[in-house]
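As you look at this complex, bear in mind that one protein chain is not there, while each of the others sits in place.
Which chain is which? They are A, B and C, in the order written, and residues in each are numbered from 1.
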Amino acid sequence: EARPGWIREPKGPGGPWTLVSAGLAEFFCTAAFLFIATGTVTSGCHTADTARQSGAATNELETVEPGACFLGSTNLLNIAMAFGLSIFVLVYAAASFSGGHLNPAITIAFFLARRISLVRAAVYVACQLAGAMVGSALVRAVDPLGFRAALGAANRLNSWASIGTGLGAEIILTAVFVFVVFAAVDQTRGGNSAHLPVLAPLAIGIVVFLCHLVAVPIDGCSVNPARSFGTAVVSRMWTHHWIFWVGPIVGGAAAGLLYEHAAYRAPIFGGPVE
Amino acid sequence: EARPGWIREPKGPGGPWTLVSAGLAEFFCTAAFLFIATGTVTSGCHTADTARQSGAATNELETVEPGACFLGSTNLLNIAMAFGLSIFVLVYAAASFSGGHLNPAITIAFFLARRISLVRAAVYVACQLAGAMVGSALVRAVDPLGFRAALGAANRLNSWASIGTGLGAEIILTAVFVFVVFAAVDQTRGGNSAHLPVLAPLAIGIVVFLCHLVAVPIDGCSVNPARSFGTAVVSRMWTHHWIFWVGPIVGGAAAGLLYEHAAYRAPIFGGPVE
Amino acid sequence: EARPGWIREPKGPGGPWTLVSAGLAEFFCTAAFLFIATGTVTSGCHTADTARQSGAATNELETVEPGACFLGSTNLLNIAMAFGLSIFVLVYAAASFSGGHLNPAITIAFFLARRISLVRAAVYVACQLAGAMVGSALVRAVDPLGFRAALGAANRLNSWASIGTGLGAEIILTAVFVFVVFAAVDQTRGGNSAHLPVLAPLAIGIVVFLCHLVAVPIDGCSVNPARSFGTAVVSRMWTHHWIFWVGPIVGGAAAGLLYEHAAYRAPIFGGPVE
Partner (left out) sequence: EARPGWIREPKGPGGPWTLVSAGLAEFFCTAAFLFIATGTVTSGCHTADTARQSGAATNELETVEPGACFLGSTNLLNIAMAFGLSIFVLVYAAASFSGGHLNPAITIAFFLARRISLVRAAVYVACQLAGAMVGSALVRAVDPLGFRAALGAANRLNSWASIGTGLGAEIILTAVFVFVVFAAVDQTRGGNSAHLPVLAPLAIGIVVFLCHLVAVPIDGCSVNPARSFGTAVVSRMWTHHWIFWVGPIVGGAAAGLLYEHAAYRAPIFGGPVE
């Protein structure tokens, strides 16, 4: 198996165009991810239950404190589904262009496992951050009132949660997330188990959904520095922002390196699932 | 690869019969789509929570203002699932008859990308519009009280939403929707990635689900002019109706043309998902 | 293609044993279906929201009128998922034993389309009815209080619904259901479209889920005479029971005959999904 260099892309068919189209796919799909996922949070602020819970008479969101609508929401299931299932459909569609990372924690884990070059990793992260800003800005443009009420679904610690709670949850959840991603793209095992390649985007989307079920009440759930960065830039909400870089990158790198150096070599258990 | 003419169908086995059976499939499945999806909205008006929120004592929907039950509903998740997952099962079943468009925005995007002829596109759109009217009329026949309370789930802007909000959401969401559809039927990439053809109807259904999570609180969510047309005809509710033609067609055409002229030619990233 | 006789099974390997094991699979899986699906209804009566809505102080279901907890429930999504997704997993598991009908409306539609013999159809229906009674009796044995509060999730018309509403919904929804089932097992088309055989049990389960989203508020949703019969026997609730035989059988037979005589012969649209 040919590995990329630490710095440069392998020479091969397609040449630099594969990097351009991959970067564009990361840009557009991360923007679409932010628009759908954080747009579900902001438009959901207008529903009767959530508006009331945020302290507004129904549909009068002007009166609520900025950010009052999001953490600890009655809409938890809707929000978790929006984040997880948009990752499913966008990884599904983007996989053949760029691998469908849409997340610097994934890209960095693949780079540390020497699956992609430093050049490719840098291009992806830059495109993901730009895409996230564009996606979040489109949400603010389309629904400014909901955006203000939810502060654009920017990540921050809920009032009851300590730094240890947020950081611990982000590290552990991203580690599980990256473990599932590495298993999903493990071609040795995938050749033996029909479910691995076919269900890959669905399993990846569902693990993102699960992270949000656990961590939306804690800190809005990041597990993705680009998602946190995009909403922070557009809502100008930087409180605790470092947690959403350190947590996902540490957890993701640990899981990626562990998978690369131990799990890829582990013997394959017989049978499709048993 | 043989392309259809701008006007006429390619000559080939099956001849005009393929167009008749495809049109019938579009008709029946669009009718089934409207019956299930808008039927979930109207029957849900009778559940205790939604009835109360619409201003009715439980089960006494006669007393609410027509249309009071739908936008900003507590049933948002149920409604989004009904629209998205009925697209999943009906595209699943209709794909081998007609491709399973069930939506003029999809059909027009395929026509502009020269994937289908003008004749086929016209037949599909006519059958979709007729099917949508029949599906909505069946809902009114079966549950007239719920239909009146929800105005047949006709699309219109919620009181808090401006034209820019509705039009922007419809354009962006339909663009993402059409991007996923074009990726799902991309046979070059599908030959390389097992998940693309197998999960195609599921990914298409889930992206419709996601559009509804975002946009039901805004305008009931269209992303499909036939769905909006059918409910408008039967409920006689034409307010803002043009938005639900312009938004989905503009967003869908932009994404379809972009995919056709750029993405189809982009090099394929190695590996099934990575 | 060899067709079964109108009366007798085709001679072949396995002989009568294939009918015994198929009947046992229908019996056990229909019992499991009723236990999971109606058990979700009855145990859900003990949750705080549903108990309160049924007129009980939390957890004191003895005080509510028998049957007060079910129709028009706040648990609508949970209930629809329990019915639909248990059909998914049980069809998934039973398909290789019996085809996984678990429903006389499906069995009768397959018989009328001459896909199974009269003998097999009779064995299946008998085993489905017996299994449904056993499943419902197990729910009553395990949770008698919840069973009484929900009258065992027996189907009946909600107070606001007329016979036309219930019968119309059952006919139309079962027709869509049977159309999806026939498309899922269409081997000619399945050979051309990878998604058809692989996703078959999921699509069938999701269409059952959708039927319940629409019709639980109307009549508890049947689309399956065995499910209605089992709960009617154990709860001794026979009001409107004929609707849940006539509706599903008429709708299913119409869709099955239409598919058999028109759709099976329709030309296949090119491409996996497009």
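Basically, contacts are C-beta pairs under 8 Å (C-beta built on N, C-alpha and C of every residue); 3 or more make two chains touch, one makes a residue touch a chain.
Only a predicted model underlies this, so the values are computations on that prediction, with no experimental measurement involved.
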Which displayed chains make contact with the chain that has been left out? A, C
Answer key for A:130, A:151, A:198 or A:233 versus the chain not shown reads A:198
Return the single residue from A:48, A:105, A:130 or A:183 that touches the missing chain. A:183
So one chain is hidden, and I want to know which residue out of C:27, C:88, C:160 or C:177 touches that hidden chain in the complete assembly. C:88
Touch residues of chain C, complete complex, unshown partner: 13-14, 17-18, 21-22, 25, 28, 32, 35-36, 39-40, 43-44, 46-49, 58-59, 61, 75, 77-78, 81-82, 85-86, 88-100, 110, 115, 138, 141-143, 145, 184-185, 187, 190, 197-202, 204
Identify the residues of chain A touching the omitted chain, counting contacts across the whole complex. 53, 72-74, 76-77, 80, 158-161, 164-165, 168-169, 172-173, 176, 179-180, 183-184, 186, 189, 192-196, 198-199, 202-203, 206-207, 209-211, 213-218, 262-263, 266-269, 271-274
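Just so we're on the same page, only the chains that are shown with their structure count from here on.
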Where the CA atoms of chain A average out and where those of chain B average out, how many Å apart are those spots? 27
Between chain A and chain C, centroid-to-centroid distance (C-alpha), Å: 38
Identify all positions of chain A at which a residue touches two or more other chains, and write them in rising order. 198
